[in-house]
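Quick one: the structure is below, questions incoming.
The complex is shown incomplete by one protein chain, all other protein chains being positioned as in the whole.
Moving on, here comes subunit A:
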Amino acid sequence: MVIKYTGKTLLWVFLLITAAVTLFPIVIVVSGSFMTNLELTSGAHILPDVWQFSNYVTAWTKANFSRFTWNSLFVSVMTTIGTLLVSSMAAYAVDRAKFPGKGIYTGLMASTLFISIGAVVLRPQFDLMVVLGLQKSLWGVILILISAHAATYFIMIGFLRNIPRELDEAAWIDGCHPASVFWRIILPLLRPALAVAGLGVFQNSWNEYILPLVFTLSNPDLQTLPVGLSNLRYGFGAASESQLMLTGACISILPLLVVYVFANKSFMQVTLGAVKG
(Lines give C-alpha, C1' and ligand atoms only; values in the text may rest on other atoms or scores of the structure.)
Protein backbone atom coordinates (compact mmCIF):
# COMPACT_ATOMS: atom_id res chain seq x y z
CA MET A 1 0.00 0.00 0.00
CA VAL A 2 2.71 2.43 1.04
CA ILE A 3 4.75 1.52 -2.03
CA LYS A 4 1.76 2.05 -4.27
CA TYR A 5 1.12 5.53 -2.86
CA THR A 6 4.77 6.62 -3.07
CA GLY A 7 4.82 5.42 -6.65
CA LYS A 8 1.75 7.42 -7.48
CA THR A 9 3.08 10.53 -5.72
CA LEU A 10 6.40 10.27 -7.55
CA LEU A 11 4.56 9.88 -10.83
CA TRP A 12 2.55 13.02 -10.19
CA VAL A 13 5.60 14.97 -9.02
CA PHE A 14 7.29 14.04 -12.31
CA LEU A 15 4.25 14.96 -14.39
CA LEU A 16 3.70 18.28 -12.64
CA ILE A 17 7.36 19.34 -12.74
CA THR A 18 7.45 18.58 -16.47
CA ALA A 19 4.25 20.57 -16.94
CA ALA A 20 5.66 23.50 -14.93
CA VAL A 21 8.89 23.58 -16.96
CA THR A 22 6.85 23.41 -20.16
CA LEU A 23 4.57 26.25 -19.13
CA PHE A 24 7.18 28.52 -17.50
CA PRO A 25 8.37 30.31 -20.70
CA ILE A 26 4.78 30.82 -21.85
CA VAL A 27 3.75 32.24 -18.49
CA ILE A 28 6.76 34.56 -18.68
CA VAL A 29 5.74 35.81 -22.14
CA VAL A 30 2.22 36.62 -21.07
CA SER A 31 2.95 38.11 -17.66
CA GLY A 32 6.25 39.74 -18.65
CA SER A 33 4.49 41.57 -21.44
CA PHE A 34 2.62 43.52 -18.73
CA MET A 35 5.69 44.38 -16.62
CA THR A 36 7.94 47.41 -16.55
CA ASN A 37 11.46 46.93 -17.86
CA LEU A 38 12.86 47.20 -14.32
CA GLU A 39 10.48 44.60 -12.96
CA LEU A 40 11.27 42.17 -15.73
CA THR A 41 15.03 42.57 -15.53
CA SER A 42 15.40 42.50 -11.75
CA GLY A 43 12.11 41.72 -10.08
CA ALA A 44 12.08 37.88 -10.12
CA HIS A 45 8.30 38.06 -10.25
CA ILE A 46 5.92 35.60 -11.86
CA LEU A 47 3.10 38.16 -12.01
CA PRO A 48 3.51 41.91 -12.48
CA ASP A 49 2.88 44.24 -9.49
CA VAL A 50 0.99 46.67 -11.64
CA TRP A 51 -0.33 45.48 -15.00
CA GLN A 52 1.19 47.78 -17.63
CA PHE A 53 -1.39 47.73 -20.39
CA SER A 54 0.43 50.67 -21.94
CA ASN A 55 3.10 48.22 -23.19
CA TYR A 56 0.61 47.06 -25.79
CA VAL A 57 -0.13 50.60 -26.90
CA THR A 58 3.59 51.30 -27.27
CA ALA A 59 4.28 48.08 -29.18
CA TRP A 60 1.23 48.51 -31.39
CA THR A 61 1.83 52.14 -32.33
CA LYS A 62 5.52 53.04 -31.83
CA ALA A 63 7.19 49.69 -32.52
CA ASN A 64 5.28 48.99 -35.73
CA PHE A 65 3.55 45.86 -34.43
CA SER A 66 0.25 46.82 -36.05
CA ARG A 67 2.09 46.66 -39.39
CA PHE A 68 3.79 43.33 -38.55
CA THR A 69 0.50 41.80 -37.44
CA TRP A 70 -1.28 42.86 -40.60
CA ASN A 71 1.56 41.46 -42.75
CA SER A 72 1.55 38.16 -40.86
CA LEU A 73 -2.20 37.88 -41.20
CA PHE A 74 -2.08 38.65 -44.92
CA VAL A 75 0.68 36.11 -45.62
CA SER A 76 -0.95 33.38 -43.52
CA VAL A 77 -4.47 33.79 -44.89
CA MET A 78 -3.36 33.93 -48.52
CA THR A 79 -0.97 31.02 -48.10
CA THR A 80 -3.64 28.91 -46.43
CA ILE A 81 -6.21 29.55 -49.16
CA GLY A 82 -3.68 28.98 -51.94
CA THR A 83 -2.20 25.82 -50.44
CA LEU A 84 -5.57 24.24 -49.79
CA LEU A 85 -6.79 25.02 -53.29
CA VAL A 86 -3.66 23.88 -55.13
CA SER A 87 -3.25 20.68 -53.15
CA SER A 88 -6.92 19.62 -53.11
CA MET A 89 -7.21 20.18 -56.87
CA ALA A 90 -4.14 18.06 -57.51
CA ALA A 91 -5.29 15.36 -55.11
CA TYR A 92 -8.68 15.25 -56.81
CA ALA A 93 -7.14 14.70 -60.23
CA VAL A 94 -4.63 12.10 -59.03
CA ASP A 95 -7.18 10.09 -57.08
CA ARG A 96 -10.04 10.19 -59.59
CA ALA A 97 -8.39 10.14 -63.01
CA LYS A 98 -5.94 7.99 -64.94
CA PHE A 99 -3.27 9.89 -66.86
CA PRO A 100 0.32 9.32 -67.96
CA GLY A 101 2.85 10.84 -65.57
CA LYS A 102 0.83 10.19 -62.42
CA GLY A 103 3.61 8.12 -60.86
CA ILE A 104 6.18 10.76 -61.71
CA TYR A 105 4.02 13.42 -60.11
CA THR A 106 3.63 11.43 -56.90
CA GLY A 107 7.38 10.81 -56.83
CA LEU A 108 8.03 14.51 -57.34
CA MET A 109 5.76 15.45 -54.44
CA ALA A 110 7.31 12.84 -52.15
CA SER A 111 10.86 13.90 -52.98
CA THR A 112 10.16 17.56 -52.19
CA LEU A 113 9.28 16.39 -48.69
CA PHE A 114 12.70 14.84 -48.16
CA ILE A 115 15.29 16.75 -50.14
CA SER A 116 16.50 19.90 -48.41
CA ILE A 117 19.57 21.95 -49.21
CA GLY A 118 18.65 24.56 -46.65
CA ALA A 119 18.82 28.25 -47.38
CA VAL A 120 20.50 27.80 -50.78
CA VAL A 121 17.16 27.75 -52.60
CA LEU A 122 16.23 31.19 -51.28
CA ARG A 123 18.58 32.99 -53.63
CA PRO A 124 17.23 31.60 -56.93
CA GLN A 125 13.72 31.99 -55.54
CA PHE A 126 14.45 35.62 -54.79
CA ASP A 127 15.92 36.16 -58.28
CA LEU A 128 12.76 34.69 -59.79
CA MET A 129 10.62 37.09 -57.81
CA VAL A 130 12.76 39.99 -59.03
CA VAL A 131 12.06 38.85 -62.61
CA LEU A 132 8.35 38.72 -61.85
CA GLY A 133 8.49 42.06 -60.06
CA LEU A 134 7.18 40.50 -56.86
CA GLN A 135 10.19 41.09 -54.60
CA LYS A 136 8.75 44.34 -53.25
CA SER A 137 5.51 42.81 -52.06
CA LEU A 138 4.60 39.87 -49.87
CA TRP A 139 3.26 37.90 -52.85
CA GLY A 140 6.71 36.43 -53.44
CA VAL A 141 6.75 35.01 -49.92
CA ILE A 142 3.20 33.73 -50.33
CA LEU A 143 3.92 31.97 -53.64
CA ILE A 144 7.01 30.27 -52.23
CA LEU A 145 5.09 29.13 -49.16
CA ILE A 146 2.31 27.76 -51.39
CA SER A 147 4.86 25.93 -53.53
CA ALA A 148 5.74 23.82 -50.46
CA HIS A 149 2.35 22.08 -50.44
CA ALA A 150 3.42 18.43 -50.64
CA ALA A 151 2.49 17.59 -47.03
CA THR A 152 -0.97 19.10 -47.47
CA TYR A 153 -1.36 17.24 -50.74
CA PHE A 154 -0.73 13.90 -49.03
CA ILE A 155 -3.25 14.70 -46.29
CA MET A 156 -5.83 15.56 -48.97
CA ILE A 157 -5.28 12.46 -51.03
CA GLY A 158 -5.44 10.26 -47.95
CA PHE A 159 -8.79 11.77 -47.17
CA LEU A 160 -10.14 11.70 -50.73
CA ARG A 161 -9.57 7.94 -50.95
CA ASN A 162 -12.25 7.48 -48.32
CA ILE A 163 -14.84 9.54 -50.18
CA PRO A 164 -16.92 7.15 -52.32
CA ARG A 165 -16.37 7.62 -56.04
CA GLU A 166 -20.05 7.01 -56.71
CA LEU A 167 -20.83 10.50 -55.44
CA ASP A 168 -18.84 12.37 -58.06
CA GLU A 169 -19.32 9.79 -60.79
CA ALA A 170 -23.09 10.21 -60.51
CA ALA A 171 -22.64 13.94 -60.97
CA TRP A 172 -20.48 13.44 -64.09
CA ILE A 173 -23.06 11.18 -65.62
CA ASP A 174 -25.65 13.86 -65.01
CA GLY A 175 -23.50 16.10 -67.20
CA CYS A 176 -21.87 18.16 -64.49
CA HIS A 177 -18.51 19.72 -65.48
CA PRO A 178 -15.51 18.31 -63.52
CA ALA A 179 -14.74 21.79 -62.23
CA SER A 180 -18.17 22.17 -60.73
CA VAL A 181 -18.09 18.60 -59.39
CA PHE A 182 -14.92 19.62 -57.60
CA TRP A 183 -16.36 22.87 -56.33
CA ARG A 184 -19.84 21.65 -55.36
CA ILE A 185 -19.25 18.08 -54.29
CA ILE A 186 -15.60 17.35 -53.51
CA LEU A 187 -14.67 20.51 -51.61
CA PRO A 188 -17.69 20.37 -49.27
CA LEU A 189 -16.97 16.69 -48.57
CA LEU A 190 -13.33 17.51 -47.91
CA ARG A 191 -14.29 20.09 -45.28
CA PRO A 192 -12.89 18.20 -42.26
CA ALA A 193 -9.57 17.63 -44.02
CA LEU A 194 -9.48 21.23 -45.22
CA ALA A 195 -10.04 22.44 -41.67
CA VAL A 196 -7.26 20.36 -40.15
CA ALA A 197 -4.77 20.91 -42.97
CA GLY A 198 -5.68 24.59 -43.16
CA LEU A 199 -4.97 25.01 -39.48
CA GLY A 200 -1.55 23.45 -40.02
CA VAL A 201 -0.73 25.62 -43.02
CA PHE A 202 -1.88 28.74 -41.21
CA GLN A 203 0.23 27.85 -38.18
CA ASN A 204 3.32 27.18 -40.28
CA SER A 205 3.09 30.35 -42.32
CA TRP A 206 2.26 32.43 -39.24
CA ASN A 207 5.42 31.03 -37.60
CA GLU A 208 7.67 31.17 -40.68
CA TYR A 209 10.85 33.14 -40.04
CA ILE A 210 13.73 32.56 -42.48
CA LEU A 211 11.83 33.15 -45.73
CA PRO A 212 10.18 36.49 -44.85
CA LEU A 213 13.43 37.53 -43.17
CA VAL A 214 15.40 37.17 -46.39
CA PHE A 215 12.67 38.73 -48.53
CA THR A 216 12.12 41.81 -46.38
CA LEU A 217 15.70 42.70 -45.49
CA SER A 218 15.51 46.02 -47.29
CA ASN A 219 11.82 46.56 -46.69
CA PRO A 220 10.91 46.86 -42.98
CA ASP A 221 7.29 47.73 -43.81
CA LEU A 222 6.76 44.23 -45.19
CA GLN A 223 8.13 42.39 -42.16
CA THR A 224 6.01 39.78 -40.43
CA LEU A 225 5.76 39.32 -36.66
CA PRO A 226 8.64 36.84 -36.22
CA VAL A 227 10.95 38.97 -38.39
CA GLY A 228 10.07 42.31 -36.84
CA LEU A 229 10.33 40.81 -33.39
CA SER A 230 13.73 39.21 -33.87
CA ASN A 231 15.13 42.50 -35.14
CA LEU A 232 14.42 44.05 -31.75
CA ARG A 233 17.41 42.12 -30.38
CA TYR A 234 19.71 44.59 -32.04
CA GLY A 235 17.98 47.43 -30.26
CA PHE A 236 16.60 49.14 -33.33
CA GLY A 237 13.50 51.26 -32.95
CA ALA A 238 11.41 52.17 -29.98
CA ALA A 239 11.01 48.70 -28.57
CA SER A 240 14.50 47.57 -27.62
CA GLU A 241 13.43 47.24 -24.00
CA SER A 242 12.93 43.64 -22.97
CA GLN A 243 9.36 44.00 -21.74
CA LEU A 244 8.35 45.30 -25.16
CA MET A 245 10.05 42.33 -26.77
CA LEU A 246 7.78 40.14 -24.67
CA THR A 247 4.77 42.26 -25.59
CA GLY A 248 5.62 41.68 -29.24
CA ALA A 249 6.15 37.97 -28.61
CA CYS A 250 2.81 37.82 -26.84
CA ILE A 251 1.06 39.53 -29.75
CA SER A 252 2.50 36.96 -32.10
CA ILE A 253 1.69 33.86 -30.04
CA LEU A 254 -1.69 35.00 -28.73
CA PRO A 255 -3.84 34.11 -31.78
CA LEU A 256 -2.47 30.56 -31.84
CA LEU A 257 -2.72 30.26 -28.05
CA VAL A 258 -6.39 31.25 -28.07
CA VAL A 259 -7.25 28.82 -30.87
CA TYR A 260 -5.21 26.13 -29.11
CA VAL A 261 -7.17 26.43 -25.88
CA PHE A 262 -10.38 25.65 -27.76
CA ALA A 263 -9.12 23.28 -30.43
CA ASN A 264 -5.92 21.61 -29.26
CA LYS A 265 -7.09 18.27 -30.63
CA SER A 266 -7.13 19.75 -34.15
CA PHE A 267 -3.53 20.93 -33.75
CA MET A 268 -2.55 17.42 -32.74
CA GLN A 269 -4.36 15.99 -35.76
CA VAL A 270 -2.26 18.23 -37.97
CA THR A 271 0.96 16.68 -36.66
CA LEU A 272 -0.33 13.15 -37.00
CA GLY A 273 -1.87 13.76 -40.44
CA ALA A 274 1.30 15.28 -41.81
CA VAL A 275 3.42 12.39 -40.61
CA LYS A 276 1.04 9.74 -41.82
CA GLY A 277 1.29 11.17 -45.34
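By our rule, a residue touches a chain if its C-beta (ideal position, glycine included) is under 8 Å from a C-beta of that chain, and two chains touch if they have at least 3 such contacts; residues count from 1.
Operating definition for what follows: contacts and distances are computed from a predicted model.
K.L.:
One chain of this complex is missing from the view, so tell me which of "ABC-type sugar transport system permease subunit", "Rieske 2Fe-2S domain-containing protein", "ABC transporter ATP-binding protein" or "Aromatic ring-hydroxylating dioxygenase subunit alpha" is its UniProt name.
P.N.:
Hidden chain, UniProt protein name: "ABC-type sugar transport system permease subunit".
K.L.:
Of A:50, A:120 or A:173, which residue touches the hidden chain?
P.N.:
A:120
K.L.:
For a quick check of understanding: of A:77, A:195 or A:253, which residue touches the chain that isn't displayed?
P.N.:
A:253
K.L.:
Please give every residue of subunit A in contact with the chain that is not shown.
P.N.:
The missing chain touches subunit A at positions 11, 15, 18-19, 21-23, 25-26, 28-29, 32, 40-44, 85-87, 89-90, 92-94, 96-100, 105, 108-109, 112, 115-125, 128, 143-144, 146-150, 153, 172, 178-179, 182, 203, 206-210, 213-214, 217, 225-226, 229-230, 232-234, 242, 245-246, 248-249, 252-253, 256-257, 260, 264, 267-268, 271-272, 275.
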